[in-house]
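What follows is a short report on a single structure.
Certain chains of the assembly are absent from this excerpt, and the rest are unmoved.
First chain written, first letter: the chains are A and B, and each begins at residue 1.
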Amino acid sequence: MAKKLWGGRFEKITDPLVEEFNKSIHYDKILARWDIIGSMIHVKILERAKYLTAQEALSLDNELRVISESIANNTFITDDKCEDIHTNIQNALQDKLGETALKLHMARSRNDQVVFATKLYCKSSITKINVDITNLSAAIVDLVARNDIIIPGFTHMQHAQPVYLKDYLGAYSKMLLRDYERLVYISKNMKITMGSGALAGTPINSSEYNINLEEILKEPRFKDFKEVFIIEPTSNSLDSVSDRDFVIEIISALSIVAMHLSRLAEDLIIWSTKEFDFIEIDEAFCTGSSLMPQKKNPDVLELVRGYAGRLCGNLVSVLTMMKGLPLTYNKDMQLDKEPLFGSFEIISKELKVLAGLIKTLEFNKEKIDEHLKDESLYATDIVYYLVKNGEAFKNAHTIVGELVKYSIDNHIAIKEIPEDILKEKFSDKFVKAEIIKLFDPRVSVESKESIKR
Amino acid sequence: MAKKLWGGRFEKITDPLVEEFNKSIHYDKILARWDIIGSMIHVKILERAKYLTAQEALSLDNELRVISESIANNTFITDDKCEDIHTNIQNALQDKLGETALKLHMARSRNDQVVFATKLYCKSSITKINVDITNLSAAIVDLVARNDIIIPGFTHMQHAQPVYLKDYLGAYSKMLLRDYERLVYISKNMKITMGSGALAGTPINSSEYNINLEEILKEPRFKDFKEVFIIEPTSNSLDSVSDRDFVIEIISALSIVAMHLSRLAEDLIIWSTKEFDFIEIDEAFCTGSSLMPQKKNPDVLELVRGYAGRLCGNLVSVLTMMKGLPLTYNKDMQLDKEPLFGSFEIISKELKVLAGLIKTLEFNKEKIDEHLKDESLYATDIVYYLVKNGEAFKNAHTIVGELVKYSIDNHIAIKEIPEDILKEKFSDKFVKAEIIKLFDPRVSVESKESIKR
């Protein structure tokens, strides 16, 4: 059992089951570097407020830099007997600096410390996720640039109308763009505050908490933060320590990303079936079967589809945990970490692996062209033809519906129906020479002028 | 069975079970007025694109206005035999205008129509919810203005430090402010587009879809839209008809509101227990028991707490529904409506009823003052005292921890411990006359200077 950050009034030692149950170091060690930044800033504040001498501040800052570097080099070994990473770092400081380290926790509480480190972790992770989003978007752009083709578009998973592949996959780019902007907004609105103490504020004047971070963050190990962010004194300390909105907002935004990617995955899985056969997924992105030697399975895509459930579950996990908690901090809130960290990790992996898969995707253009011969894809264009020739829309719709039905019932292609039958049975506005031109995917997509490109 | 918006190729009548299962008019009738606006705009577009004559456009517009007014006056009777409200309105137009009405659906699809009407509904509902949020915030501000008191602050539901009531409840104002801004952001980012058709766009040029709405929206029945919003041509028609991000974002934001309100409710429920007895809830906001005549139950607050589960469930409902749906529109997406409408309705009711309850809340100041006598609330202030007198923080923390323990074990108030014992057993920095001053709630809260007010 390692030293704790608390204990004076306690006589008994903590029950080992409680030690184990309470502990968070196995997952919150990911916060180490952000906790160090917080401590460096806190040192500056304590110095300004005369709770540390210049000498004390310097030695604390130096030691924090040493630890920070060891974290960056992966040479910092966490002590799993500690309750959490904050305790671990505090103990490391005490081992080195003795009495001086005991002064660091003045006017500070873990409640505040955890929120600070978690918010920095979130800002950094959003920056990284947005790079992943950008890379996947770029992979999509490249893919459609290499494949300037038309494919059947679907509604209700039924043939609807021909569309450009660039528009089909472009829909995913639009989703990713919204995802990107949503995360940027969340990050920008996440206020980094200090001075909340446990819940009631601290004796240090609020003016001391306005910090220019440039000096600290310009060191290479903090390169994730391209833009300097602002640290402010809290404007409501009770809210600051008990607010987890930012966690929920982020997991919600990541759940939407996961949902988008599950849709992309589903499209690609369907396209890679023997029956559709629109695409060929590169072997390096497939796996086989231990029993059936012919198998080439899109496991990656299936996992991406399935993880949408995990993200949704993570969201529920935190929202439900927060339900009905009175103010201010309650220990339940510690349970926001694993869902948060896990969600970032999954989405990051998904984005990266999908970018790789997309880059190597091949389209079976012949097979797709075959599918584009389905006349039903052009039925709407025939309706438009009739409307342009004076038919009221709903009448035109009915006429073409009956035409389709006639074609199916009589096993005759619309193109093969003689003009006189077209005119007599369906509409005198039909001119066969004109109609035939409509059964062309390029004609169809080019006639759609409503899209602002 | 009412006329449908489709049917040409169908010979058989729809199975009655299917009619019943597919139908959405019982809930989407709420979209009627937004659907009308969409139709009015579509009429203008068709006229500009020469698909309607000026005369046809005028008569359609007039009839739409008539229907719109009947909706505003609650005299429009929905035909529950219709599949949905869009069909209902179309049928109403046909009954009045015959052939002309058949032209309205040119270059338009319900997929697009539904998204349009739902987005307008969302913008309008956000505006209203934000009024409710503002009113609840105002009620909180009034309450704390009338009750300039200090109460015990809690962490882990244990006495922590004294805090101003204005800060305690002010934490909820901060949450509500975030809620407000989150909804504003969602509303602003919700793009209102037209021209997607079913999925592939329409033959009408994108330039026709840039619409100045001022003329339409200045009519009194559209007063919900204070600010004129912009209608744009779609930039990706496949995305436009199959995107439900805005629904998820909104339900997520409303889930966070619900979570905040569940916390407020829990605080007030706890405060209204016999044991806490901090507050008195007005009878008009309580209910009784059919068996126990003495009961005065905070039912309203309990429902507010419980509804946080409903909102979370609504969020799951839509996120799970969207999982793995291939492009573009799939009928599953119709199932976004009830969770969306239900979430707005619940939150609106919660905000209104809480504002009423808050306005009439009374604080039992004597009882609260009694609780403030608990010496443990001032332990942190004694720590700060020692630090200010030169003790290292962690040593001071340990000393006060032991002091608290001594006080409990010996059943003696800290205030009653003689100075010589304080100095000998705990710290020679203790000056009893100074320590005694610390056990004052106002001294305690005023010494916390870190909060930027």
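Just so we're on the same page, a contact is a pair of C-beta atoms (placed from the backbone, for glycine too) under 8 Å apart; a residue touches a chain by one contact, two chains touch by 3 or more.
This structure is a prediction, so every number in the text was calculated from the model and none was measured.
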Subunit count for the whole complex, all chains sharing one sequence, 2 displayed: 4
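The working rule: only the chains that are shown with their structure count from here on.
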Between chain A and chain B, centroid-to-centroid distance (C-alpha), Å: 23
Chain B-facing residues of chain A, complex: 6-11, 51, 99, 102-107, 111, 153-157, 160-163, 167-168, 170-171, 174-175, 178, 181-182, 185, 189, 194-206, 208-209, 232-239, 241-243, 245, 248-249, 252, 255-256, 259, 262-263, 265-267, 270, 305, 308-309, 312, 315-316, 319-320, 322-331, 380, 384, 387-388, 392-395, 397-402, 404-405, 444-445, 447-453
